[in-house]
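Shown here: the complex without one of its protein chains, the others still in place.
What follows is chain A.
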Amino acid sequence: MALYVLKRLLAAIPTLLLVAASVFFLMRLIPGDPALLVLGDAATPEAIADLRASMGLDRTLPVQFALWLSQLLGGDLGFSITSGEAVGPLILDRFGVTAAIVLAAVAIAVLLAVPAGMLAAWKQGSWGDIAAVSLATLLLSIPSFWLGLILLLVFGLKLGWVPVVGYVTFAENPWAALHYILLPIATLALVEIGVLIRMARASTIEVLRLDYIAHARAKGVPESRVLLRHAFPNAFAPTLTLVGLVLGNLLGGIAVIETVFTLPGLGRLLVDAIFARDYPVIQGVMLFIALVYVSVNLAVDLLYPVFDPRVAAE
């Protein structure tokens, strides 16, 4: 197992290098000068040249890339050219906020959507199934920023149950922190519930049609045992793949939700950095997101055998 993990991690290195090179050069193809953005419309050519030099942007692109790569290999992601902060700690700090919300939201979504989807599949064509499919379609159709704003207006503004803006860490005050992240978690969970209900339902329907389920039923195995022992574990495997993709995607930043709820997360950091052409931050965040994707996919692969022993055998 350890060897397998090590192999997978080593295999990820070329991917990460490719991401690093692509992000570095593609960002520089986009028009826009960070020095000009810092200095604004009143900037003189001399001031822009001075600032570019102090940012290290006056060197050739290959030299800039080589310098960044050598820093990277030493574990240093550099410093933000707008705020001067070290990029590594900045990313970890912001990732903590995003991860807390995403993990909670996805956990809630999985706990609610997977059983709902499976039950809907079991009772396919019933009112319950129609209700589950309709709910999933509705939740999938609602843009997350709109849903977030509506929740904010109802529970923050009209009812006053939770604060509309702000953020407190769990370390500071767990109870207050919960109030600040309640609505973002709810928004994200609702959106993901839509996706997961459909996936769980579809994969369960597929499994329920297989011969071995018919065989089990013909043998007189009780229906509850057919579902819990034979159908659901097999149906969950494709859903797990989707959960992995969703997690990887969301852990890379939920910029829209972070903006609506004013959360200092990874997504907002990346969007702000792109607007400011803060190259070291963009490069660092993109690399980190790639690493998260690789790690989440690896974790999902390692979980597969739990639900499908054939994978372990292979």
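Criterion: contacts are C-beta pairs under 8 Å (C-beta built on N, C-alpha and C of every residue); 3 or more make two chains touch, one makes a residue touch a chain; residues count from 1.
Just so we're on the same page, contacts and distances are computed from a predicted model.
Protein name for the hidden chain, per its UniProt entry and selected from "NtaA/DmoA family FMN-dependent monooxygenase", "NADH-quinone oxidoreductase subunit K", "Transport permease protein" or "ABC transporter substrate-binding protein": "ABC transporter substrate-binding protein". Considering the whole complex, the residue from A:L3, A:L73, A:L157 or A:A218 that touches the absent chain is A:L157. Set against the missing chain, the residues A:P14, A:P31, A:G74 or A:G125 yield one that touches it, A:P31.
Against the chain not shown here, chain A presents residues 30-33, 36-48, 50-51, 54, 82-85, 90, 93-94, 149, 152-153, 156-157, 159-168, 175-176, 179, 259-262, 264, 268-269, 272, 275-277.
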